[in-house]
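Before anything else, here's the structure in question.
Of the protein chains in this complex, all but one are displayed in their positions.
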Amino acid sequence: MVTVNLWSGLRRFTDGELAIQVEAQTIGDMLEALVGKYPGLGPIFDDGISVAIDGDVMPADMSKSISSENEIFLLQQMKGG
Amino acid sequence: MNYHNPSNFSDAARIARDASGVTRFLAGGTDVLVQMRAGAVTPHDIIDIKNIPGVDAITRTADGGFIIGAAVSGAQMGADADLVAAWPGVVEGMELVGSTQVQGRATLAGNLCNGSPAADSVPGLIAAGATAQIVSADGVRDIAIEDIPAGPGRSNLVKGEVIASITLPARGQGGGDAYLRFTPRTEMDIAVVGCAINLTIDGDVITSARVALGAVAPTVVLVPEAADAIIGTTLDDAAIAALMNVVSAAAKPISDKRGTAEFRKDVVGVLAKRVAKIAYARARGEAV
Amino acid sequence: MAKDTNTSDFRYIGTRPARPDGLDKVTGRARYGADIAAANMLHAAVVRSPHAHARIVKIDTSKAEALDGVKAIVTRADFPTGLTGEDWDLQENTMAGERALYDGHAVAAIAATSPHIARDAVKLIEVEYEILPHVIDVDDAMAEGAPVIREGAANKTVPEGMHPNVVKYIEFGHGDVEDGFAKADLVMERHYKTEATHQGYIEPHACMGQLGADGKGEMWVCTQGHWYIRRMCAAVLGLDTAQLRVTASEIGGGFGGKTTIFMEPLALALSRKSGGRPVKLVMSRSEVLRATGPTASASMDVKIGMTKDGMLTAGVANFRMQGGAFPGSPVDMALYCAFAPYQVPALQHIGYDVLANRPKCAAYRAPGSPMGAFAVESLIDEMATELGLDPMEVRIKNSSKSGDKSSYGPKFGVIGLEETLAATKAHPNMSIPLGPNQGRGIAAGYWFNHGGETSVSVALSEDGTVQVSVGTPDIGGSRASMALMAAETLGIPYENVRVNIAETGSLGVNEPTHGSRATFASGKAMHGALTQAINEMCRRAAGKWKIDPEAVEWRDGAAVPAGPNAGQFPPMTIQEIARKMKNTGGPISGHHESVPDGVGDSFGAHVVDVEVDPETGHTKILRYLVVQDAGRAIHPSYVEGQYQGGAVQGIGWALNEEYVYDNMGRLQNPIFLDYRVPVASDLPMIDTVIVEVPNPGHPFGVRGVGETGITPPLPAIANAVAAATGVRIRHLPITPTKLLAAIKAK
Partner (left out) sequence: MSKVHISTTVNGEAVEFLADTRDSLLDSLRDSLGLTGTKEGCGTGDCGACSVVVDGTLVCSCLMLGVEAQGKQIETIEGMANGDALHPLQRKFIEHAALQCGFCTPGILVASKALLEKNPDPSEEEVRYWLAGNLCRCTGYDKIIRAVMDAAEEMRGAA
């Protein structure tokens, strides 16, 4: 079980929840589980997001392993100059 | 585009008179080439006057004035010690036109013919009482600089007329001139406001003056009432206050991308104050 | 810790050798985008809309086609249809479809046998427009009744009921802000605006493209990222991506503005239509300003609570940004960065990405961060002044530290803001006395930095020298930093490393040089590739010595027997291994690819002293100090260069640079004379202090250094002007006109 922190603008799609627990071993599992639970998140994820694991922000690497020990945040996709 | 390279001004004027399409004289070229690059103007005929003998020379008149050929660059003017000593305000105005590179090419005549109300060299010329020698197929005439600009981008010269030189009068005793402009950057900018003052003194009293303002009207303007505000004074605080009020009132600026009308009316007064002090100090022979 | 007090055991890292491309660049030999010609080459020119918003009724190309020397003309009709999402945006921005969406939007392109003929042909193309209502300002664009720029452009984040020009909505935060404001002794709310600015690289966009009927193409282009150019051109033109090979020229500045396409597909489309002749397309400066870059403009409201001893209790930021006629303003990143330097118990952030009839914005150095910092750092300063507190102490007191939770959620790793602020406070510039009309301003700034897709190869040459192939174009000296890190890793001289920017055919996908990532990401991947090569060199030595490869170490440019075999054999140098490699198993190389983690966050603090002419509103920069944590400075001169360059771009943004539109929505200042970037005589020397708090996520401790430096200048200058005049300007740029009006109104 991992806990995923969403940005609060997404609460419209999650019945108001912003810290969501899902069963997942990888980021891919996690995003799939989130969309399974709250289908409204699907198009948001399709537009591109970044995932922060223990403060390390990166574009979602689906195969990256995660566990209940990790601090996980979803962020809007980041780009630099 | 036809490139012409005449060897005298009469030929240059004749080529211009006989041309059927858009014609440009090429002296420094620092405005013409910009217009061409922007696609704003594609001349049918371009007449290069730089190879006319004497056109790139500064010579003296019998009474000690200066004749500045139409192709003399700003850099040449700055290097002429006599000219700098006599008319520092005229030279400093010209030297504010563009970068070091542009100074290597840009000319008084070109800056004048471009017709910009913000042209940095023009207020100084008008304040100095300079004239331009105009050549056409019909002959040669001299006209006052202030009679040349007609509006933004326009001059009172007609097809077939070309400026051959600019004449600055003899400086005489007790004279001083100065030019300042305001720009957001220190260099490489167009004047938001400009002001030139030329004055002469007898003892401490100003006996004559000419005040010209840039970028506050459709053309550079001569403001006789501003001169009146300081003539007969020793440039005391009251005279300066009067000068500031008069130039602010005389300024009829617009608001545009470079500044608001209100800003221009304010700052033209500030510049007039500062310019008058410099010109006055120069007239007294003080270092500024 | 300040750089000059830091010691390390490095032999090459931290030294300042001549850059590998220095000779080419001081002799004029380096080849940039426009410095190429090919046999049978054509020259292209682009027809652009003079209207901010107009329906394209008809394009008549017949007169242009009849002009001798014109070889091909393309309009949107020549592009594939059916694109969606970002690909559609890119295509639409490359060439207008039904409507021109901004002044400067391309509507047709021509290839001809000379640049003059191409430009003549532009004037012969007759476009009939039906002018539509337009909108320029971000707040106007969100207001009821504003012209709709595109229906259905909004993504799903936007709640019902908003104007269709609002295309993205973001909201995040933590804590109870109302409770936080209740605990404050002072609560202030202020409105701020910043105008659009351009990256202002001196090299205009330039490319040469060639595309045959077989769908195979080549492109030479000045870009920060040629894989992006390849993918985007292929998408816009419907090509197979791998059939296009893109080579990055030397690049004359980018600052984010060359991370995407603007006109590159036009060169390829014209080439295909002219029978595969190479087509060169070079923008004029006014095309660059009208149709590429710029940044977003911003309208921002910030409310902050502070106790009387300077502790922040709560903050609310509500930002609106327009990024042109397409989605993509950096409003999200502006919000993420706005409060990042500080620990605030309760924060709420709300942002709107809004369409307007302006060119599609591109990234610009720390996209979004300067605007957010301007608003938040200005308000913190104003509140500190109001409470009689030292603005530096307020910042130190609230600053974020390693392991703290960030303002946008995740916790920070090892960060160096505390050390940066301490070095700033201790700097001699802080105690120089000021005269009349002078003021000192300080501000902090933040940028995330970035990893991104990275692929690097290294290979050993027959003589023991080493080539490194990276995919991140070198804009500011990154080849020097790569060579230094390679020399350090291998234990060989800096001069024995050659770093090449590989074309798209020779490496896997690389993201551009953006997000301050080149030295971090390509450096980290190069370290991985070199480690692989070192392991192979050790294996070759072990084979010769007939010992276990595990028992061989790499030291000072040589394989050395270790463990039980230590001292048994003399070290085998890289030259020796290289000489024999064809008989010991063949070429030796290393390769590494990843999306690297371990990105190190970057913080900086700036101090500026200004003098304001109270009669004209002119602001002069008297002195300027940049203090920033580099993690580790590989080549300190180029780190300083990044700090100085970022600061000066920020100075321009704060004082003079802005997009000025007339009431028809036409850009009024599309030349460098009127788009006023700072010139040499506007500036003092820019003092720098490199702080080094190594990033544990990089083998040498590197954080990116490129972007943070543009963030603090905006508020630092506004704060200094306020200190000098008692007048606070909350709408950048602080032009003399604005400042004089405010001084007079005081």
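All chains are identified by letter, namely A, B and C, in their written order; residue positions are counted from 1 within each chain.
Heads up, the rule we're going with is that contacts are C-beta pairs under 8 Å (C-beta built on N, C-alpha and C of every residue); 3 or more make two chains touch, one makes a residue touch a chain.
As the structure is a prediction and not an experimental result, all values here were calculated from the model.
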item: Touch partners, limited to displayed chains, of the chain removed from view; value: B, C
item: Residue in contact with the excluded chain [from C:92, C:137, C:171 or C:203]; value: C:203
item: Hidden-chain contact residue, picked from the options C:81, C:114 or C:307; value: C:114
item: Of C:410, C:477, C:596 or C:614, the residue in touch with the unshown chain; value: C:477
item: Hidden partner interface residues of chain C, rising order; value: 16, 18-19, 21-32, 34-35, 37, 114-116, 199-204, 250-255, 282, 284-285, 475-477, 635, 637-638, 640-641, 644-649, 671-673, 677-681, 683, 685-686
item: Residue ranges of chain B at the interface with the undisplayed chain; value: 1-3, 26, 28-30, 33-34, 36-38, 42, 46, 48, 50, 73, 75, 98-102, 104-105, 186-188
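As a convention for this text, only the chains that are shown with their structure count from here on.
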item: For chain A paired with chain C, centre-to-centre distance based on mean C-alpha positions, whole Å; value: 26
item: Intercentroid distance (Cα basis), chain B paired with chain A, Å; value: 67
item: Residues of chain B engaged with two or more neighbouring chains; value: none
item: Per-residue multi-chain contacts in chain A, two or more chains; value: none
item: In the complex with chain C, residue positions of chain A that touch it; value: 5, 7-10, 12, 40, 43-44, 47, 52-59, 61, 71, 73, 75-76, 78-81
item: Chain B-touching residues of chain C, taken from the complex the two chains share; value: 119, 122-123, 284, 286, 615-618, 655-656, 660, 668-669, 671-674, 676, 678-679, 681-682, 735-737, 740-741, 744
item: Residue ranges of chain B in contact with chain C within the complex; value: 37-39, 182, 184-190, 192, 256-260, 262-263, 266-267, 270
